[in-house]
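One protein chain is absent from this view; the other protein chains keep their places.
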Amino acid sequence: MQFEMPSLIPVLPELFLLTMTCVILVVDLFLKEEQRVISYGLVQISLLLSVCIVYLTSGAEAEVIFYGSVIRDPMGDVLKVAIYLISAGAFLYSKDYLLDRNLFKGEFYVLGLFAVLGMTVMVSANSFLTVYLGLELLALSLYALVAFDRDSKAGSEAAMKYFVLGALASGMLLYGISMIYGATGSIEFPQVAKAVAETGMDNMVLVFGLVFVVIGLAFKFGAVPLHMWVPDVYHGAPTAVTLFIGSTPKIAAFALAMRLLVDGLEPLHADWQGMLVILAVLSMALGNVIAIAQTNIKRMLAYSTISHVGFILLGILAGTSKGYTAAMFYSIVYAIMALGGFGIVLLLSRRGFEAENLDDYKGLHDRSPWFAAMMLLLMFSMAGVPPTVGFFAKMFVLEAVVSIDMTWLALVGVFFSIIGVYYYLRIVKLMYFDKPTDDTPLTAGLDTRIALSVNGLMMLALGMFPAAILSICAAAVGSV
Amino acid sequence: MTFELFVFYVFAAILVFAATMVITRKNPVHSALFLVLAFFTSAAIWLLAEAEFLAIVLVLVYVGAVMVLFLFVVMMLDIDIATMRAGFVKNLPLAILIAIAMVIEIFLVIGSGSFSLDQFAAPLPLPADYNNTASLGNILYTEYMYPFEVAAVILLVAIIAAIGLTMRKRPESKYQDPSKQVRVKKGEDRITVLKMDAED
Partner (left out) sequence: METFYLIIVLAPLLGAIVAGFWGAKIGRAGAHWVTSSGVGISALLSIYVLSGFVSGSRELFNGTVYTWMVSDGLNMEVGFLVDRLTAVMMTVVTFVSFCIHIYTIGYMAHDEENWPGGSLAGANSYQRFFSYISLFTFSMLMLVMSNNFLQLFFGWEAVGLVSYLLIGFWSVRPTAIFANLKAFLVNRVGDFGFLLGIAAIALYTNSLDYADVFARIPGLADTQIQIFGDTNWSLISVIGILLFIGAMGKSAQVPLHVWLPDSMEGPTPISALIHAATMVTAGVFMVARMSPIYEFSETALSFVLVIGATTAFFTGLIGIVQNDIKRVVAYSTLSQLGYMMVALGVSAYAAGIFHLMTHAFFKALLFLAAGSVIIGMHHDQDIRNMGGIRKYMPWTYWTSLIGSLALIGFPGFSGFFSKDAIIEAVHHSHIAGSGYAYAVVLIGVFITALYSFRMFFLVFHGEGPRDSHAKHHLKESPKVVTVPLVLLAIPSVGIGYLTMETMLFGDWFNNVLFVLPQHDTLAELGKGIHGPNSMIAHGFMGPALYLALAGLIVAWFIYTKKPDVAEMIKARLAPLYRALDKKYWFDEAYQFLFAGGSRGLGNALWSKGDRFIIDTVIINGSARTVGRIADWARTIQTGYLFHYAIAMILGLLLLLTWFVIA
């Protein structure tokens, strides 16, 4: 077999990030404890440079390289940029938290960057194998991150659960992939799609494989009934890690779904649409309802994530480019919202104190009116109150669902998001109408304050001008 | 029934038996040893499928390295198998029910003839000089280079994670620092001369 060295330009962002990660890994070894901030700086610089590289290497045409393993297309570029930027934000927010808990170590960032790398591999995968490896890279990094605080029992327990269940789900996904490989004889998405289109939809093995793939996917998303890990992991992990897990991996999960279901198994749309309907309805219902009974904000946000996942699935299951656009918009917007939400949790935490309980938010307005307002915006956005961007995210998704004549599904979505409004507004009520139980001043650094303010105001700004991101998403999806 | 088929069924039967024993033995050491047996038989089945390299690697890596390490760990840890069993027994009926349903469904799908011999033509016999190892290597470093590299990164992450999670400095543990030892100077470091008042 003659080997042709492919052009490496399309994977340059991944190559660069990998190189930088290894550099940081080594550099960090030689740093003294008080110089650790250099690694942190390098991490941020790498992420920002990666954004630039994506920008430089982007193009409207899709490029397939490495014998069909990798694809670089506009959707991938957009999602990568989103992942890089939101991860950078997540690292920024976590800095003070980690410093306060003696967790400010190079490994945290190295593992974080590997997770980012895994996500981007998934985003630009063009075969089942690449997708699977990217997923594992991400998952493995996250398992380690969840257990990162070794002295925390809850963290270890959560990591253990996450690991075991993740392995189970990963096994199911792999089993499904093997079935699809068996039925189509290929693991590259375009070939699989072609073969599926030829053999037709009544091939039982294909649908059998599809079920397993969807289950693997649903685990990654945290959709009901594969959501059980979500609350425990969100709760058990250090908040900095929860922030990271809660934000960008949702974008990666969206990419995963797009690659697996749309690129690879588009001809089976009728089947996976039905499955996603079940998962979406269950997620929205269970997520929103159980969130009400939570007293811990991390758990509450975990259930909130589950309900938001239901919405993302709604967009995907529409199966139209309008739906994909809406889902992409939703996942990016959700990542930004989650970033801000957990960012506030981090802001309120301090050495020896985790602002985990809802009661810790009492009277936040009296302590810091500005950040109470930011939290208000974030909660409104999550609840979907206009004119925040969350409203438009929900609206676009519902619009997509209505346009495929599944109005009942849109109504279900609206119904459960109305239930969901309750627990978001409860936070607002606690912040504004209750007396503070603790009046320690907020200690966050200037960078965190600025970033959080930008984050919060973005909810409003994007809500005023949703077209900015939406048109990017539409252009990116249109080329799929 | 050809001889090959006969051999396959024998190994397959042993494999299923060994796998069942792995999850039913009370003693974890026994389980581990049955797992070794399972690996061996699957290696044999791979040999039958003319995948010599994979068969050998399975024996070398899993049996030779992983399982030995595993046994070592299992023997070092004191695992209280009884409490783990409690939950197992309690949920056994449900689990069995689910398992049966699962098996039936898998059987319905796989047994429906989708993977029967008439669907897949038997592969052509390979020439005598065919080198399984070389072709695997060839394909790994060309067609699957990217996934291969990603897999390598995954291993790196595994190493980092393992070290990061387990290595810690305990103040009470004593260890040597060779560089300090080398830098020791005769006069002031080794001997300390204490001045004391002379006692009467």
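Going in written order, the chains are labelled A and B, and every chain counts its residues from 1.
We take it that contacts are C-beta pairs under 8 Å (C-beta built on N, C-alpha and C of every residue); 3 or more make two chains touch, one makes a residue touch a chain.
Keep in mind it's a predicted model, so treat the numbers as computed, not measured.
Novice: With the missing chain put back, one of A:L15, A:L31, A:I278 or A:A461 would touch it. Which one?
Specialist: In the complete complex, the chain left out is touched by residue A:I278.
Novice: Would you mind spotting which of A:V196, A:L286 or A:V397 touches the chain that isn't drawn?
Specialist: A:L286
Novice: Given the contact definition stated above, which residue among A:Q294, A:T325 or A:S368 touches the chain not shown here?
Specialist: Candidates A:Q294, A:T325 or A:S368; residue touching the omitted chain: A:Q294.
Novice: Would you mind spotting which of B:V73, B:A95 or B:L126 touches the chain that isn't drawn?
Specialist: Of these options, the touching residue for the absent chain is B:A95.
Novice: What chain A residues would touch the chain not displayed?
Specialist: These residues touch the chain not displayed: 160-161, 164-165, 168-169, 172, 204, 207-208, 210-212, 214-215, 218-219, 224-226, 228-229, 231-232, 271, 274-275, 278, 286, 289-294, 419, 422.
Novice: Which residues does chain B use to touch the chain missing from this display?
Specialist: 87, 91, 94-95, 98, 101-102, 105, 108-109
As a convention for this text, only the chains that are shown with their structure count from here on.
Novice: Once you find the CA centre of chain A and the CA centre of chain B, what distance in Å lies between them?
Specialist: Centres of chain A and chain B (C-alpha means) sit 31 Å apart.
Novice: Please output the residues of chain A touching chain B within their complex, sorted ascending.
Specialist: Where chain A meets chain B, its residues are 1, 3, 11, 18, 25, 66-67, 69-70, 105, 107, 110-111, 114, 117, 121, 127, 129-130, 133-134, 136-137, 140-141, 143-144, 147-148, 150, 182-183, 203-205, 208.
Novice: What part of chain B is in contact with chain A in the complex they form?
Specialist: Residue list for chain B touching chain A: 109-110, 112, 114-115, 138-139, 141-147, 150-151, 153-154, 156-158, 160-161, 164-165, 168.
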